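Quick one: this structure, given as structure tokens, is what I'll be asking you about.
Complex shown without one protein chain; remaining protein chains in place.
Up next is chain A:
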Amino acid sequence: MKKKSILMLAALMLVLSAFLAACSSNKTGTKKEENNGKSGEATDKPQDGGTLVYALDSSFKGILNWSFYGDAVDDEILQLFDENLIRYDEKLQPQPNIASWKTTDNKVYDFEFKKGVKWHNGDELSVKDWEFALKVVADKDYEASRFENVRNIVGAQDYHDGKATEISGIKVIDDYHIQITFDKARVNNLENLWTYPMNRTEFKGIAVKDMEASEQVRTKPVGLGPYKVTKVVPGESIEMSRFDDYFNGKPHLDKIVVKVIDPSLSVGELKNGTLDMTKFHPSIIEEVKKLDNVNAITYPGLSYYYVGFRLGTWDGNQNVMNEKKYQNVKLREAMYYAINREEWVKAFFFGVGKPVNRPVPTNHWIAADNKDLEQFKYDPEKAKKLLDEAGYKDVDGDSFREDPQGKKFVVNFSHYATQNPTFESRAKALTQYWEEVGLKTKLTMTDANLYYDMLDKADKSMEVFFGGWSTGTDPDPTALWSSKAMWNYPRWVNAESDKLLDQALDMSVVGTEANKRKDIYGQWQKLFMKELPVLPIAEIEETMAVSKRVHGVTFDVSGYNRPNEWWIKQ
């Protein structure tokens, strides 16, 4: 699997990232100019014209509608030509974009659309387009996976099951006003809602089950964004041209050409000036930095990596903590102290990673301050002491420790394997840290395709495992770490943690105040770091290459600004 390597890597290390990208479809820059420090340029007036070439590192599926898309590559294309009704600011808080909203109880939301927002085909956007999209997603023939984001609307489930012909919780008032009622008040109802409209005249007469394969989704998509798709060469390239009626201001570039370019070619293409913008894998950052005509940009990411311990099993509905081997917190703490994360991150993350002390990326607004959390600085002596205290001692003189019963103790550690050669060495490095404090470690490199499947099935070789998550705009960690969460791979069950996670979402506890929520999440992070069901290891920044001839591109935690602000110096 050749070119897949980078994609596969991204896809699997950050299984969750696909959606993240989607939720952050609308971005505001922090106004951090990419050409920082180069005087004069920032004050240049934007010039119109020019064609920007944007590269994807793997072939796109070509599902060019948010209601149906499934992967991050299609999403990169969608970002350029379609628009989310709401946007997320640099603190990942929802802000009005096309739609603004009012709610008093977080249950009934009144949305108001901007007037005069145009679709690429000339239609004016109406709330009916959104209602249409919500009904498509709730339809029984709808096969993509977004129903989760509609389910909470009153009556959506009935509509899905065919018991109703309308979704009772959606009330269209006029073309610009719509009221949506959820089944109950939640702090994050809005963040979870599906906020991507579909042009209802374009899809007229197409049955929901045929939509996915229709040309309106495949080759002639109609969006709301700054550029409109003029041509699609399946699996290879897409041409977009300026959409003059874009509601947020006329774009500067004439055209954007999106091309699929094998990642091994991107440095050469960038150097030749035949490519202007692309995401790239951190492992080539040094080569990109060496190019005179390109800025290698790093911006805050939302993902983190961890070493997990299998503490239990998944019984089909919830996690049960029934695995004995790693129940001793002192053992887990010792293994944390044994790792020199500074050194490890420096060696294997190409200067774009840093150690992390909590199961939340630093850039997320709910992240607790480091000074409130235990630091677990590299301290092998302390690790040894903890192991001695916990009864893990070398009794048979082979210089490796035995468990408190005096039986052989082996850490069965697993890491996913792709074509990336650094994975094995970084996994090996971890095993060496543990062996240095006397814990015998056996490393298994598992094919990435197989990895999460085996983790699901609690394979023997995966008692200790390497993993990573990318979090979305919604900060709620319930889906990852509650005792009922399927993705809670350590199978960690903790009543206190469940209680805190529930409270943070409970309207009657936190109301609508972000600070109260942040406090509770802070407490939860402290608890998590005390219990250590996983050892958070590192977080990584996102990397993107932007040619120096392209101006006006800014980045923040949610990605780049809207492309209508980009321009090319002629």
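FYI, a residue touches a chain if its C-beta (ideal position, glycine included) is under 8 Å from a C-beta of that chain, and two chains touch if they have at least 3 such contacts; residues count from 1.
The definition used in the following text is that contacts and distances are computed from a predicted model.
When the unshown chain is looked up in UniProt, the name that turns up among "5-oxoprolinase subunit PxpB", "Aspartate carbamoyltransferase", "NADH dehydrogenase subunit E" or "Glutathione transport system permease protein GsiC" is "Glutathione transport system permease protein GsiC". Across A:108, A:154, A:260 or A:458, the residue that sits in touch with the chain not pictured is A:260.
Only one residue in the set A:148, A:286, A:372 or A:424 touches the chain that does not appear here, and it is A:148.
Take chain A: the residues that touch the chain left off the picture are 1-4, 8, 11-12, 15-16, 18-20, 59, 61-63, 68, 70, 143, 145, 147-149, 192, 212-213, 218, 231, 233-239, 257, 259-262, 264-265, 268-269, 271-272, 274, 447, 449-450, 452-454, 470-472, 474, 479, 485-487.
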